[in-house]
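Note that this is a trimmed complex: some chains were dropped, and none of the rest were shifted.
Chain IDs A and B follow the sequence of writing; residue 1 opens each chain.
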Amino acid sequence: MAQLMEDEVFLAFSTYATIVILKMMLMGPMTGYFRFTRGAFANEEDVVGKPEEEKKKMLRSNSDVERVRRCHQNDLENIIPFIVVGLLYALTGPDLSTALLNFRVFAGSRICHTIAYVTPLPQPSRGLSWMVGMGITFSMAYRVISTALYL
Amino acid sequence: MAQLMEDEVFLAFSTYATIVILKMMLMGPMTGYFRFTRGAFANEEDVVGKPEEEKKKMLRSNSDVERVRRCHQNDLENIIPFIVVGLLYALTGPDLSTALLNFRVFAGSRICHTIAYVTPLPQPSRGLSWMVGMGITFSMAYRVISTALYL
């Protein structure tokens, strides 16, 4: 048990995995915040007690809310693969410095991606930060496949 | 290999992780069930062989189907972070009783969330069960970060 947590690469993985997961989880409350401030809800039971006309308005979709939800979705599509591949990568025993570089660049790229998406910043800032994250995950997947291939 | 599975905290994590994952997976067939009973499909190839007019009707979105899909999406956004953080948390060697409490409350909160979402029950039942689950994951993430910080 404790063995895994004595390995520095695994410790680094735990730290950065937790950081990017926390970042992803913050998109949930942020969606809620935008839903309340923009008055745009998805469920009938969330607008109970309002007059009929206002209800209809509040159940329409709002572009700011949709933007945060797309950002959240993009996180799901990119951060979870990073965590799965990163866990296996950490178990292949890479150099600590290479592993740290991978984890740090990935975490940075996802934070940049969120800022670029939610602000929004002009392209290609969002596209580039997405690509850097993808590249890191692919390079770690390459190491996993080349070290641990067992078909 | 067997070592991890001899640790009681890890066993408890395995059990509850499997329970919440199975709960999440059941949303898939439930979406299918609502799609068939409500006659609301997303793909052309699912309504082949029906008369043209009925086809169009069957390709519209349905509020019950959308509700189940939002619930499924919320599961993805909350259960997966719980599993990632819970795995790392289990490896930090917490007290068995504290860990069990965390896992049990989380599993309960997500089951309540699903019932509150799909029925639907009046608010704040859904909001509260969502918040309890978030709180558990954040508290476990706090322990991971404070035990295993390696930036």
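Here is the rule we use: a contact is a pair of C-beta atoms (placed from the backbone, for glycine too) under 8 Å apart; a residue touches a chain by one contact, two chains touch by 3 or more.
Only a predicted model underlies this, so the values are computations on that prediction, with no experimental measurement involved.
A single sequence accounts for all chains of the complex, and while 2 copies are shown, the assembly in the file contains 3.
Just so we're on the same page, only the chains that are shown with their structure count from here on.
Between the CA-based centres of subunit A and subunit B the separation comes to 17 Å, rounded to the whole angstrom. Across the complex, subunit B is touched by residues 1-5, 8, 11-12, 14-15, 17-19, 21-22, 24-25, 27-29, 42-46, 48, 72, 76, 80, 83 of subunit A. Of all residues in subunit B, those touching subunit A in their complex are 3-4, 7, 10, 67, 70, 76-78, 80-81, 84-85, 88, 91-93, 120-123, 126, 134, 137-138, 141, 144-145, 147-151.
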